[in-house]
Each structure stands twice: as structure tokens, then as C-alpha cells.
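As C-alpha cells, the structure follows; a few thoughts come after it.
Moving on, here comes chain A:
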Amino acid sequence: MINKKLFLLLVVFTLACAEDNYELKLYETVLPLIFTKTPIKIYTDTQETAKIFQQSRFFYIVPHCDHSVELLVGNKFRHLSPACADKPLFSTTYKSFKMEPNSFGAFYWRKGRPQIKFKTKTLHRYHLILPKTLQRYAR
Partner candidate 1 sequence: MDIEKIEKLTQDSQSLKLLYVEDNQQARESTLSALDIFFQDITIAVDGEDGLNAFRKGNFDIIITDINMPKMNGIDMVYKIREVDEDVTIIVLSAYDDKMYCDEITRAGISGYILKPIDLNKFIDIMVEAVDRILQKKKKA
Partner candidate 2 sequence: MREKIKNLRFIYIFYFSAVLVLVGTLTIYTLFGETKNYIEEVTQKIYIQDTQDLAYNFAEMIANETGKNIYINLKEDENLREKLEKNLQLFISKRYRYIYVVDKAPKGQNYRFLLDGSKKVEEKSDFGEFYEPLHVTKFQEAYKSAHPVYFTQENAHGVWITFLQPILKDGKTDALLVVDFSMQGHKLIDNSLSELDGVLKISIYVGIFIFIIIVFFSYIDHKRVKVLESFKDKLEMRVRQEVEKNRQKEQQLIEQSRLAQMGEMISMIAHQWRQPLSAISSASASISLKAMLGKLDNETALEISTAISDYAQHLSTTIDDFRNFFKSNKEKQEITYTELIENVLGIIEVSIENKNIKLVKHLHSNKSFYSYPNELKQVLLNLIKNAEDILLEKKVENPTITIETDENILRVRDNAGGIPPDSMHKIFDPYFSTKLDKNGTGLGLYMSKTIIEEHCHGKLLVKNDEEGAVFTIVLDGKKD
């Protein structure tokens, strides 16, 4: 049943709009469930990603990373300040999800279909709790 709910949600999102909005909607649906305090302070590595998050009041994008940042969203961060080196990362690619140790979850497109994944171990490390609706995506 819970399965169906989220499934339906995603179907609706697919039918809805362009990819950009789709992604934002997804982030807005997923991330606040994990990081309950809004707005969530986020630092990203790419302009495109920053642009998407800027459109929402759930998120607050910072130009430079500092220790107040709660979450990193992106692919691969090259020059991270020490304060941010250990921040939790929500990946935007499968590779990043697999390779980055900080990555606790990912959202990316595969074969034209959206994919959401979470790593249980990394979640534990960061004391992040998945709501029941998202637990099926964790491994």
C-alpha cells in the first residue's frame, strides 16, 4: 500500500512537467522527510543543481560551504573545506552514490526512468532516519 502511494506519486510527477520541475518536486518530497528542519541548508557543486534548489523555499543554497551546511547535493566535490568534508551527500549520479563514502542516497535517471536509492550504513553513520515510505529504496 505504501509502495503504491509513492509509486502513484512518482507517476503523477512523470505525467506532470519538465524534468527540472520533476526533480525539484522529488527533492521537495524526499529530503524534508529526512532533514525535518526547513529550510534545509544545502551546498551543491553544479550551477544546474543550485538553480533547481533555488526555486524552493524548502531549501537554502549557500555559495560557500561551512559547518552550518546540513547537506551536500551533487556528483563529486573537489575542493571541499575541511568543515564540509564530512557532510552527508545526496548524490545525483549512480557513480557518486557507489563511490563516495559520504553518499547516503541518490536520485538519478536510468533509461529515462527516475531512480532513488539509499545506503543504510551511511544513513546510520549520519544518524539519518528514513521514513517508512522510503525504506524500500534502502539497502
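Note that in this section a contact is a pair of C-beta atoms (placed from the backbone, for glycine too) under 8 Å apart; a residue touches a chain by one contact, two chains touch by 3 or more; residues count from 1.
In picking the candidates, the idea was that all candidates are chains of the complex that A comes from, given by their letters.
Since the structure is predicted, the reported quantities are computational estimates derived from the model, not experimental observations.
Engineer: Judged by that same contact rule, which candidate in 1 or 2 sits against chain A in the complex?
Structural biologist: My answer, from the options 1 or 2, is 2.
Engineer: If you look only at chain A, which of its residues touch candidate 2 in the complex?
Structural biologist: Its residues touching candidate 2 are 7, 10-11, 14, 18-19, 93-95, 98, 110-113, 115-117, 136, 139.
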